[in-house]
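One structure below.
Here the complex is missing a single protein chain, while all its other protein chains stay put.
Presenting chain A:
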């Protein structure tokens, strides 16, 4: 089958299976696996090219680690250090050791046992985070604990990738020859440079020089991330061409992957590092939004190929053994989690959520299996059944969540919510557009101690702002994905302050539709724009020039001799009258826009205002003159 046709088959399978799986509560990862299972072992429409496609798709993993890195701001990690090292670290270590011990008992070599332990200690970030989010369990103590553990696991992949080759060197004499014979082959993306292709210039260096070169390159990535990448991205951003920015983001990730391959390090490690370095830059959300779709597609493709590679015969030949293995693995993982959860103060429903939710093995297992195969640590005879076992544990996860929800949670009590684990990095206020208007709003909120996330498409402003400590991100605020990664779901308030009138309305419309929970305040150009924005869903629309002009009018009156308090009162009268006019004309505008009736109504209002303003000191009891009027001169009651 040629590549295009194969691609088509994959896409068809994914498009059918993934939405179905999601609807059934199985999550997208399982959807992809099932799609692969159907087109591969079941229907047999795909075959040999699976391996090629898998090599290509593995690049999704590299991208995923870049994104994981982007999410990991050093400051946030530092804040969560106790949870990460304690809860997460002990979960990974404890589970890995126990699984390795079990594998030893089954007669697996110690190196392979250790590798299996590490690989299976990981849980499925994709499945668990998605499920917790869907069920609204993220803010519970159990949900927060789960998040910490998943985060630790994501980070733990990096040392695992570094450790595996060491195990290989010990396990297989002459590991350098490569072991391309397992069904999975050696993943191109995770290639351990020594094993593949022609020796590079790098390989000819003596060992010590190689070590130095590696350190230099890692240092180089960090330094370049801090110094060079920013101006480069800024230069590109100034061109205001969306696709070129995307191209630059891809270029960065692919470039680093190539460089790492060249020196024989894991590309995933390199891009992860680059991600961390860029995680507190103002381009973070833009990079995230650009890479995300590629990662999603490639990773999906990768999972399909895993599904397609599943040995169905094997499952049929020993269903009891494999299901038993899957259940055993989950019991072991849940046991460790239960003990840790108890130690870390989780009780009742939270402890159950924490233990059962993370009991499955994760998608990283597929990646690491491939890597371990490439490095010659695990053979096909282990990987094939274990791939099945991992998939089975994932398949069982939705059932465990149902068990939790229907049986365990209703009977158990919740542990007290701890405020300390503040993981929601997204600001509770999002301001789009940091021009003349957005700037003032943001400054005011920030000086009053609020977290504000700022989005703008002017790279220079954004850079200046982040230099003085604002959380400002580059990007077009009208793009849905950027709004999403800026954390609009959890935002208390969204302030739309774009300069461009049409874009502003569009933005408000989109946010009101997509995030009905969020309160929207919008900057309006003029009174008609106020109505437009209100119709688009803004809860409050303010004319940007109004208050400033009012103040100037007041100052003008003072300058020509009015008492300041009199001028102030006049501006207040003007304001409230104008607001009334705005309210009074709304209906007419909504019905027919700027029609004759609207204009008539407008004229009537300005006439009243004129009369109000012209009333002099002897026309006492109108609105602006009423205040502080002494009783009439002849009043006998005094």
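As a convention for this text, a contact is a pair of C-beta atoms (placed from the backbone, for glycine too) under 8 Å apart; a residue touches a chain by one contact, two chains touch by 3 or more; residues count from 1.
Please note the rule applied: contacts and distances are computed from a predicted model.
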### Query
Absent chain per UniProt: "Amino acid ABC transporter permease", "NAD(P)H-dependent oxidoreductase", "Diketogulonate reductase-like aldo/keto reductase" or "Acyl-CoA dehydrogenase"?
"NAD(P)H-dependent oxidoreductase"
## Note on the structure
Considering the complete complex, of A:110, A:565 or A:610, the missing chain is touched by A:565
### chain A residues that touch the omitted chain in the full complex
562-568, 617, 627-631, 633, 635, 638
